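Notes for the one structure printed next.
Of the protein chains in this complex, all but one are displayed in their positions.
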Amino acid sequence: MGRIVFITGGARSGKSSFAQKQAEACPGPLLYLAAARIEDAEMADRVRLHQAARGERWQTLEEPLDITATLREMSGYGAVLFDCVTLWLSNLLFHHREDQARILAAVDDLAATLPRLDVPLFLVSNEVGSGIVPDNRLARLFRDLAGSANQRLAAVADEAWLVAAGCPLRLK
Amino acid sequence: MGRIVFITGGARSGKSSFAQKQAEACPGPLLYLAAARIEDAEMADRVRLHQAARGERWQTLEEPLDITATLREMSGYGAVLFDCVTLWLSNLLFHHREDQARILAAVDDLAATLPRLDVPLFLVSNEVGSGIVPDNRLARLFRDLAGSANQRLAAVADEAWLVAAGCPLRLK
Partner (left out) sequence: MGRIVFITGGARSGKSSFAQKQAEACPGPLLYLAAARIEDAEMADRVRLHQAARGERWQTLEEPLDITATLREMSGYGAVLFDCVTLWLSNLLFHHREDQARILAAVDDLAATLPRLDVPLFLVSNEVGSGIVPDNRLARLFRDLAGSANQRLAAVADEAWLVAAGCPLRLK
């Protein structure tokens, strides 16, 4: 049975680096599963930098929506790093036209699948709910979804971590 | 003498659920003291969902402003959950027309009263100061007030907790 490790933190808190180091402690080939839907130059630059930083043990797979099916079919890896939950939610928000119930159903589907995987999985997410309440409705919906998703995924994880200033704090 | 438990966290971090579970571990009838001033449909929906989730052991009281007087007169409950400090501050901000000194005096009055209550009290608040500095003056004033209030209330609490992704971290 796989170990499920949930890792959250603010922007540039060092959460992805922490996840990567943890995954690299597992033997075997590693998969970086990106929720990317690369839409602009700023995002593309960020993705390229991350890929270069990971090195040769890593393969990369990009999947904007069907994360759960992709994980179910995964085999032969020593560990999988999913980066990141909030980008996936943002893709779902667009795809399901802001239908909160369908998005949370997709999250629950992922949460139900995780304990059945037989590879260690590192899930990276973001803290987006510790600023001022956003003015716009869509941003409020997104931060509510992100908070709910983080709770649901951390609940089924074997370990949960909050990363700040590059330092991991054990949540669970 | 009552136990004072201060609980903070981001939006949808699981802080209210954590507070509720802690309160339900106390024997006797429970009071949910809501700082609500329900002004729009979005807020009303959120309040209804929370009420339905709490179940029959709970009574609900709504008080937008005079939280301290309400708590002083409280009796016969096994525990009280006040949800939430930041909504109360937002009501005070409107009521006292942004007069920071009067608002912080109301917070100090609450802080001075808490140690004299004879019922366990669970205070839920929010982290609102870990995003980018807001553009507008009122939002900056609000996040300064929320930060100051959180410090003052946590200082008199017997326990303080930070909740992230549904997981409580002991602050004190």
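For reference, chains read A and B in written order, and residue numbers begin at 1 within each chain.
To be clear about the criterion, a residue touches a chain if its C-beta (ideal position, glycine included) is under 8 Å from a C-beta of that chain, and two chains touch if they have at least 3 such contacts.
No experiment lies behind these values; they were computed from the predicted model shown.
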Touch criterion as defined above, residue of A:67, A:119 or A:132 at the omitted chain: A:132
Chain A residues that touch the omitted chain in the full complex: 9-14, 42, 127-132, 134, 139, 142-143, 164-167, 169
Where the unshown chain meets chain B, residue by residue: 6, 8, 10, 125, 127-133, 137, 143-144, 146-148, 150-155, 160, 162, 169, 171-172
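What we mean here is this: only the chains that are shown with their structure count from here on.
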Mean-CA-position distance for chain B and chain A (Å): 31
